[in-house]
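Just passing along the structure, written as C-alpha cells.
Every protein chain but one is kept in place in this view of the complex.
Right after this comes subunit A.
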Amino acid sequence: MLKIENLRVAVEEGGEIVKGLDLEVGRGEIHAIMGPNGSGKSTLANALMGHPRYEVTGGSVTFEGEDLLELEPDERARLGVFMAFQYPSEVPGVSVANFLRTAVNSVREEELSAMEMYRLLQEKMRVMQIDPSFAERYLNEGFSGGEKKRNEILQLLMLQPKLAILDETDSGLDIDALQVVARGVNEMRGPEFSAIVITHYSRILRYIEPDYVHVMLDGRIVTSGGKELADELEAKGYDWVRQEFGAGTQS
C-alpha cells in the first residue's frame, strides 16, 4: 500500500534529516516508528504529507501505486493519506464545523448534505468525548494541548483515510486523554485502514497495539520487530539503541 524506498529529506536550516529510509506498510497494518528526539521521525511524517519546507532529495514514495511525491498535500489527502499533527495550526474565525464540512466535502466524491454532515459530526464527537459546543469554536484557537489532539483524531474519524500518520499524537497527553485518542484510532482499525504511529514513548502502544515496531535513529530505520520490540526499548532505553546500532553516527 505504502512503499518508501531510500527516502532522503532535507530542511533548509538543518540539512539532511532523513538519510535513506525504507519502509513498507501493507493494508490494515499498524506500524509504530519509535526513536529519540532528532532522529527524523517528524521530518518523515511531514515529507510524506508534502510540507513545502521539507525537501525530498532522493528516493521514492508510492501509495497504492501512485507516486506520492509528485502530488500536492491536498491531492495526497484525497488519495486517502492523513496526518495527525503534533502542532496543529490555529485558523481564527473558522469554526471546527465549517472546517470539517469543507474538508470532508473535499475528500469525498459526493458532497454530504447538511443533515448527514451534522449527524456524522455528532457521532464522531461522541466517540472522542467532545462536547457539541466544540464544533462552533474557532479551529485550534485557544485549544488546550489535549483538545488539539482530540480534534486531530476527530478529523481522522471524519475523513476516514486509508493511511494515517500520527505524529507524536501522544505527547503531552494525560492518561485519560491518551485513552480517548487511542479509542478514536482503534475505531478506525480494520482491513482497510493502515497507520504509522510515530512516538517517543511506548506508552501509547499499550492502547494502540502495533503489528510492527521500527526504531529510527539518525534518519534511518535501524531495527524492526514485533510489538515486543517496544517493550524491549522501554526497558533498555534509547542509549541501548545508540550503542547497538548507532556506532559513529551520534553527533
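The definition used in the following text is that a residue touches a chain if its C-beta (ideal position, glycine included) is under 8 Å from a C-beta of that chain, and two chains touch if they have at least 3 such contacts; residues count from 1.
Everything below uses one rule, namely that contacts and distances are computed from a predicted model.
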| item | value |
| --- | --- |
| Complex member absent from the view - protein name from UniProt, among "Glutathione import ATP-binding protein GsiA", "Fe-S cluster assembly protein SufB", "Cytochrome c oxidase subunit I+III" or "Phosphonate metabolism protein PhnI" | "Fe-S cluster assembly protein SufB" |
| Full-complex contact with the absent chain, from A:24, A:55 or A:74 | A:74 |
| Among A:11, A:56 or A:107, the residue in touch with the chain that has been omitted | A:107 |
| Interface with the undisplayed chain - residues on subunit A | 49-53, 72-74, 76-78, 82-83, 85, 88-94, 98-99, 102-103, 106-107, 138-139, 155, 159 |
